[in-house]
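Take a look at this one; I'll ask things after.
All protein chains but one are shown at their positions in the complex.
Take a look at chain A:
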Amino acid sequence: MSSVAYCDAIRQGFGFVMESDPKCLAIGQGLWSPWYVGRSMDGLDRRFGKERVIDTPVSEGATTGIAVGAALHGYKPIVIHPRMDFMILATDQIVNQAAKWRHMLGGHCSPAMVIRGIVNRGGEQGAQHSQALHSWYAHIPGLRVVMPATPTDARDLLIAATQSPDPVLYIDDRWLYEWEEEMAPAADVDLESVGGVLRREGDAITLAGASYSVKLALDAAEILQTHGVTCDVVDMRILNPLDPAALRRSVRKTGRLLAIDGSWSNCGFAGELIASAVEGTRPDEWRAMPSRVTLPHAPAPTSKPLEAAYYPTADSVAAAALDIVKKST
């Protein structure tokens, strides 16, 4: 086994699904360019041809709609939105069309496809080059939403999403692109067999989240260890439909929960984690009130000090966790 970075793992996932399914297409802006989506799709156009790896005009809505149409006729498109902020322009096709066709047409058809939205923030890029909008999309029945945290999941959830009979929104985060780990060879993955997973074990508190928030939680756990506090880190992996089993198991053990999320608090994923933990536990299983770390309720700034204040860090996560533990010990 060799060490593979998250962004290269995504490319390996594309290689696997396009190799194993000749009906699989990739379509989106910048796919013939080396700089749009990092290294995550480098060379795929040369390997699979420009008929299957399609670079498009600046038309997020039509591109996504074209993918829905191709999916309804036996193809397996993966639409790439190099920056999630721009994917908002395709939201009708994602929310009103892809997610609803099976249900509203009586279960007779499904646009089984993958929509890949990339979270690309930091670096003073500002309010429209920064957003993590998974909480919005995870609200929608009919759409599956997955957020890989690790390189292996970056590859395997892409494979699972592509092999799913339902439309799947796959969200990767460029802050994870250089995270490396050793990976077993790629294989088929059934998305419905994937649920939340425990990434680290401890006793004092559960840190839960998805995608980059898991990385923050793991780094925070290292810091907490130096304070003599050990924690569970639960990687949710799938946001919709949400399977809270691993989260509830962990909370029953630790009695404390800090939900971490890279989107806003109001009606957001962190709140959903707390609610689903509360709904599946008894009051006497809790040792402290659950809490959450999210973004401030403001658009992303550009200025360096404001940006530093805006994003949660391993330190701020560790501080919040320590606060919960200390107050309830």
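Assume a contact is a pair of C-beta atoms (placed from the backbone, for glycine too) under 8 Å apart; a residue touches a chain by one contact, two chains touch by 3 or more; residues count from 1.
The definition used in the following text is that contacts and distances are computed from a predicted model.
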{"item": "Per UniProt record, name of the chain withheld from view [\"ATP-binding cassette domain-containing protein\", \"Pyruvate dehydrogenase E1 component alpha subunit\", \"ABC transporter permease\" or \"NADH:ubiquinone oxidoreductase\"]", "value": "\"Pyruvate dehydrogenase E1 component alpha subunit\""}
{"item": "Residue of A:64, A:130 or A:281 in touch with the missing chain, whole complex considered", "value": "A:64"}
{"item": "Which residue of A:181, A:219, A:243 or A:285 touches the chain not shown here", "value": "A:243"}
{"item": "Hidden partner chain, touching residue among A:144, A:237 or A:256", "value": "A:144"}
{"item": "Touching residues on chain A - with respect to the absent chain", "value": "51, 56-57, 59, 61-75, 77, 92-93, 96-97, 101-110, 112, 141-142, 144, 164-166, 192, 241-245"}
